[in-house]
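Only one structure is covered here, and it is reproduced in the block below.
Every protein chain but one is kept in place in this view of the complex.
When the chains are written out, they are named A and B in that same order, and each has its own residue count from 1.
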Amino acid sequence: MTERKNAWARMAGNCHFLRWVDTLLRGAAQVMFQDSAWCGLFFLLGIAWGAWAEGIPEVALGALVGLVVGTLAACILGAPGEDIRKGLHGYNGILVGCALPTFFGSTAVCWVLVVAGSFFSTVVMLAVSRFLRTWKVSAMTGPFVFTTWFILLASYNFAHFKITGLPHPSLPAQPSEAMAMLPDVEVLARAVLKGVSQVFLIGNEVTGLLFLVGLAGASLPASIFAWCGSAVAIATAAFLGADERAVAEGLYQFSAVLTAIGLGSAFYSPNWRVILYALLGTVFTVVAQGALNVALAPLGIPTLTFPFVIAAWLFLLPNIQFMPESHRTPSPSA
Amino acid sequence: MTERKNAWARMAGNCHFLRWVDTLLRGAAQVMFQDSAWCGLFFLLGIAWGAWAEGIPEVALGALVGLVVGTLAACILGAPGEDIRKGLHGYNGILVGCALPTFFGSTAVCWVLVVAGSFFSTVVMLAVSRFLRTWKVSAMTGPFVFTTWFILLASYNFAHFKITGLPHPSLPAQPSEAMAMLPDVEVLARAVLKGVSQVFLIGNEVTGLLFLVGLAGASLPASIFAWCGSAVAIATAAFLGADERAVAEGLYQFSAVLTAIGLGSAFYSPNWRVILYALLGTVFTVVAQGALNVALAPLGIPTLTFPFVIAAWLFLLPNIQFMPESHRTPSPSA
Partner (left out) sequence: MTERKNAWARMAGNCHFLRWVDTLLRGAAQVMFQDSAWCGLFFLLGIAWGAWAEGIPEVALGALVGLVVGTLAACILGAPGEDIRKGLHGYNGILVGCALPTFFGSTAVCWVLVVAGSFFSTVVMLAVSRFLRTWKVSAMTGPFVFTTWFILLASYNFAHFKITGLPHPSLPAQPSEAMAMLPDVEVLARAVLKGVSQVFLIGNEVTGLLFLVGLAGASLPASIFAWCGSAVAIATAAFLGADERAVAEGLYQFSAVLTAIGLGSAFYSPNWRVILYALLGTVFTVVAQGALNVALAPLGIPTLTFPFVIAAWLFLLPNIQFMPESHRTPSPSA
């Protein structure tokens, strides 16, 4: 595989078009903190498979459009070239492109918003990155979340949006029935994989598997942390009494997956203390998922990956010294 | 006109009372980023006319009280003299003074709050300015918004407030009917002017015209950006399907007017790239207006100029280098 990668690196170095493709693939991979075209390719394959299998091809198209527009926007706005090259201005756009066709019918307004929104997500990326630079903390998927929240909220206000997939606005009410602890091993295994795939808003086991393979190609620890993060999230959700169907669909896991990869392998190098810290962060992410579900219920919008964003910011801000920092570049610095 | 200004500057230089009047007029003008007593005079005239024409003289009185108290507060709290002199501690107070009598009946509690609120808006101005100094970004009308939100929210909690003009708290629901695109040119022309006047919470065409004339006296580009910002906001609102009556009243335009002036002429010097960037910011402001309408619906309070504040912060934080920065002083630095 390393040989294949080197060949690709040579080709991308010689050809403008291939370098551009390489940048876009890295943009897809950066959603899970990987600076790897190979990993990004598997992510795009996973999205394509999931979109086809679930009957929502618009999500795959939206992903491509968002990825291209978000990256282009960074060039137009004069973002530092090395950040663009690492894919740091593509990962928010691709998520915006996945999200909008998931929640809206495929109208002209929707596609204008995919383009405008992924462009805007790069403005937010530059703004949030500059804001957080003071503390040397990355923007995470915050720009995607803020951009999409703005558009989803606005959809309730304007008549030309075709809302198809948003929860009905309602006041919080505690569910009476607890989860039956998912005793079925197959159901659990599927829920773990769907938790990984839901990072891109897709509930599909094969997609989850393709994501894990892509991750493993870039970083084996990242792939293991992704799988374990999803499993830990299921256990936490079961302990707290989450809705069984939501867990089976991966909705309590996807943010936890990102927290586990981020704290466990991307921002710190894995060792025992880091693993315990990442575990605490992953458990917190599930509580935050529940808290944000409730906080957003009256507004009728989903949390997206904000539970992860808030977990990452809270757990990285203390900048704990006794844990050796990873030698990898710690993501955006725009 | 320049001569008249110079004569005024000489007089204000020689007389303590006139210098104080000059400072207050600049405070009114700073709502739209102008450091100009002439412009402020037209703003006060516009407010007076609008308040009289709409039958709400309390708004004009509130504006005066807020302007004086906010500026006095800065002196008492020891804010830097040059900031006070530019009117940077008057513009939040005047807006608080316009807002409270718009939403509350003219009771004793209301007027105590006008005084206390405009004093407090200067504390918030100092706090937000110090917070944002790290990124060299101004407080915008954030202090006015935060102060007024606190008081409006509190009004639902205490029995001695006389609420007259607040929206009923409700869960978000998408309107079924779209706007009929306002085909009438006269209606559109009036909506553009009302959009400008609503910056001070007044829906009156003559007031809008007086504001544009005052702006033109201080900066012709600012006046043009104000008019165009309002027009672009109407077009965006029509495309997205906004409520026709709200557009006719100027409620989707006033924040966009501020964004257009701010990004187009106050914080950057106008050139083609700046114009496109300001256009993007103005369009975003309309989406943010819709989003914040929805986000605040359950609480029953209006957005005030927060769509502008968030647009300005997001679009100024990236501190994009390839646009030549204006040589004008970029507003507060308290």
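Structure notes:
Assume contacts are C-beta pairs under 8 Å (C-beta built on N, C-alpha and C of every residue); 3 or more make two chains touch, one makes a residue touch a chain.
In this text the structure is predicted, and so the values were computed from the model without any measurement.
Across B:C15, B:A154 or B:L220, the residue that sits in touch with the chain not pictured is B:A154. The chain that is not drawn here is touched, among residues A:A12, A:A139, A:L152 or A:A288, by A:A288. Checked against the hidden chain, the listed residues B:L45, B:L61 or B:V123 yield one contact partner: B:V123. What chain A contributes to its contact with the hidden chain is residues 134-135, 171-179, 237, 239-242, 280, 283-284, 287-288, 290-295, 298, 313-315, 317-322. Taking the whole complex into account, chain B touches the unshown chain at residues 77-78, 109, 116, 119-120, 123-124, 126-128, 130-131, 134, 149-151, 153-161, 163, 169-171, 298-300.
Just so we're on the same page, only the chains that are shown with their structure count from here on.
Taking each chain's centre as the mean of its C-alpha atoms, chain A lies 37 Å from chain B.
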